[in-house]
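A single structure is presented below for examination.
Complex shown without one protein chain; remaining protein chains in place.
Letters A and B name the chains as they come in the text, with residue numbers starting at 1 for each one.
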Amino acid sequence: MIGARWREHWEELRRYPSALVGMAIIALLVGLSLYTVIAIPYSQALEKWRGGEPWQLHPVNAAPVWLDRLTGGREARTLIASSEDAEVEEVPFEGGRRLRIPLEVDYDYAGFPSELNLFLHAEGHPQRPFARLAWQTPDGREIALGGHRIGREDRISLSQDRALERRLGGLVPHVGLLADPEIEGEPQVLPGRYRLLLDAVVFDDTAGIDAELVLYGRVHGIAGTDHQRRDLSLALMWGTPVALAFGLLAAVGTTVTTLVIAAVGVWYRGWVDAVIQRLTEVNMILPLLPILVMVGTLYSTSIWLMLGVVVVLGIFSAGIKMYRAMLLPIREAPYIEAARAYGAGNLRIVMRYMIPRILPVLIPTFVTLIPTFVFLEASLAVLGLGDPVLPTWGKVLNDAQSQSALYNGYYYWVVSPAVLLMLTGLGFAMLGFALDRIFNPRLRSL
Amino acid sequence: MATSRADLPANAEASLLKVRDLHTWFELRQWGFLRVGAVHAVDGVNFTLERGEAVAFVGESGCGKSSLARTLLGLHRPTRGSVRFAGREMQSLSPAELKAYRAEVGYVQQDPYGALPPFLDVRRILAEPLIVHGIKDRQERERRIRAVLEEVRLSPAEEYLGKFPHMLSGGQQQRVVIARALILAPSMIIADEPVSMLDASVRVEILNLLRGIQARRELTLVFITHDLSTVRHFAERIFVMYAGQVVESAAVDELLDHPQHPYTQALLAAIADPDAANARRLREVPAGEPPSLIQPPTGCRFHPRCPHAMAGLCDRDDPPDFTPRENHLSACWLHR
Partner (left out) sequence: MGDAPLLRVDDLQLHYQTRQGVVHAVDGIDFELKRNEALVVLGESGCGKSSLAKALMRVLPRNVHHQGGRVHLGDTELTALSDERFRREVQWSRMALVMQASMNALNPVVKVGEQVAEPLRVLRRWPRRQALARAAEVFALVGISTDFMTRYPFELSGGMRQRAVLAMALVAEPELVILDEPTSALDVLTQASIMNALKRVKRELGTSFILITHDVATSSELADRVALMYAGQLVEVSDAERFFSDPAHPYSQMLMASVPKLRQRSRPQAIPGQPPSLFEPPAGCRFAARCPHRFAACSRDPRAIRLAERHRVRCWLHDDTQAGGGA
């Protein structure tokens, strides 16, 4: 029954290119949200965003891959050589074995890696194995990297080895080990096959050693990584459903409550209206952001608490004045009088006859309201009052700011969440303005 | 013509509606509390309506006829006086009884488009009164809706059920308004200028429809209009209102053919029937404008404009209802 009217509006909407672009953007964001929520379950996302272990094979502060493609360079990706793929030589001896593990990587990037780590796992050994490490370059040089006793979980940070750095002529190891010795001045990569030879002595007949050599890249994934090696794409993707949900819930929450209260005030008039008006006026001079900062600082920065505060403070917002102005003439409409004459109660008149009358006019306002709440949430996060556990766009910006991302040249860290925020704003605004033209015929030019 | 009720006992309660000394004033307040006066919209009105009778209240805008209608509908509270409907005093009704009273009185408004919620379709518009009055059975509602649509000659009903008001012509909209007024099976219909916003060719249809339904259902029809020329065929008795009061009342033909009150005479003289000779003569129109209802003139309210005003009488004393002719009331000192 209602369908015909909405189909009419839809037909009309299709004639506004801006509406189509806006809807496409919104559809994209919604699609991304759905994909994210299905592909990366909530608990898993929170778990990962906490940082640490899951990210140890990721580089620190790597730029997005597409940035490297764009600049045409051949920056290093992360390379991993694992003992699982290596041909391990075993030589048994009295009371143990000698293991010879070659970890090989083919390196042909133009840039150096950002870091060099060796992860060692040795489980089930009665006595800690001993290993001697040697670095073999494609041009046949061999650089001894010293000996280590291997613990159960061991990480040898070659990049941090000061002695090695000195032996390499002052070059940090992840540069020095891969540099072409023939070239003077600025070090250049010597492409080819590198081998880390791990000569270990184990004191057991069966237990082995797992080794993983990681040459961390300088670019990673579609969004890069942050200072905690976390993949930014996680936060950018999960930020989408969080932002949309926050924006939508806050917009629905404030619009619905405000509308109902305004309608009640208009219908009952007298002291009810007066109280609502005075509350609104007081509320209008209360600054929202400082209150949110206060709540966040003193109580909790949970996004749901913030949502609650935003909605509660939004109830008596300036919107009430606007809705009141729209509802006042409707109160006097003959069909309302007719409804009273056939005995409709106050509640029915407010909810069924007054509010539905202005709903179409409110749809555009409502649509343009959503991004303002998305921005609010992001602003809070930038101020350090973001949700402590949820990955959001605002959090990414906040981290970027605290790590002086722009000063350090990590502009992708700032740009990508900012672009997403702007897209959100743009999408809803374009749709909202088109809807405004359809539902508010006064604006329409023939 | 007039449905005679002479066979009923002369019991006061046989009348459907008895209005005595009815006053509806609207307080004027400054800064929301300071009482600075009142609009005397209805100011001492008496009449009795029988069951199955069609009457018309006629007057210019601001004469209080619409305020009277709204008071009878229970939309305004009377300031003073009594309205008895089927023997019950309206002022003493409990909320539940008031709701039942509202089902007894149907309302047809002037502006058919404004009278229909634009966001509901015809089915829903007609279902609303039924829902409000607790008819939960969907099939029962559907049955009644279809029946009433047929009654107002919007048939086949299917064609109109799903339409929104803006898809209907003015005449069709007004039929839906009438259907809504009828759907609770009222015993009285109040129609406030039901055709003044419609085109000439549609007016007659709507008035015929209202009158036909009124006769078939034996309803009491209160027809409020500014247009005396439509009254003759659609009402049995006329009440002429001026400045919040009824100045003259009689059966239609009696009043139109033998107007007694100077105001009624002036009103009738001002109305043209289509005739080329009209263009060659000036009409007699009383000077001045209707008085302020905040400070109505003392004495007869028409005396400042009346060609027969008698100084010392008309400007001092309120004229009572005289009976210059049989069954013909006129509040004018000329009949003294």
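Simple rule for what comes next: a contact is a pair of C-beta atoms (placed from the backbone, for glycine too) under 8 Å apart; a residue touches a chain by one contact, two chains touch by 3 or more.
In this text, all values refer to a predicted model and were calculated from it rather than measured experimentally.
Touching the chain that is not shown, out of B:98, B:147, B:185 or B:272: B:272 (per the contact rule at the top). Among B:155, B:169, B:295 or B:323, only B:169 touches the chain that is left out of the view.
Taking the complete complex into account, residues 60-61, 169-171, 199-205, 208, 226-230, 232-233, 256, 266-268, 270-276, 278-279, 282-283, 285-286, 289 of chain B touch the chain not shown.
Here is the rule we go by: only the chains that are shown with their structure count from here on.
If each chain is reduced to the centroid of its CA atoms, chain A and chain B end up 68 Å from each other. Residues 1-2, 4-5, 333-335, 337-345, 348, 352-353, 356-357, 359-360 of chain A touch chain B in their complex.
Chain B meets chain A in the complex at residues 70, 73-75, 98-99, 102-103, 105-107, 109-111, 114-119, 121, 123-124, 128-129, 132-133, 162, 164, 177, 180, 184.
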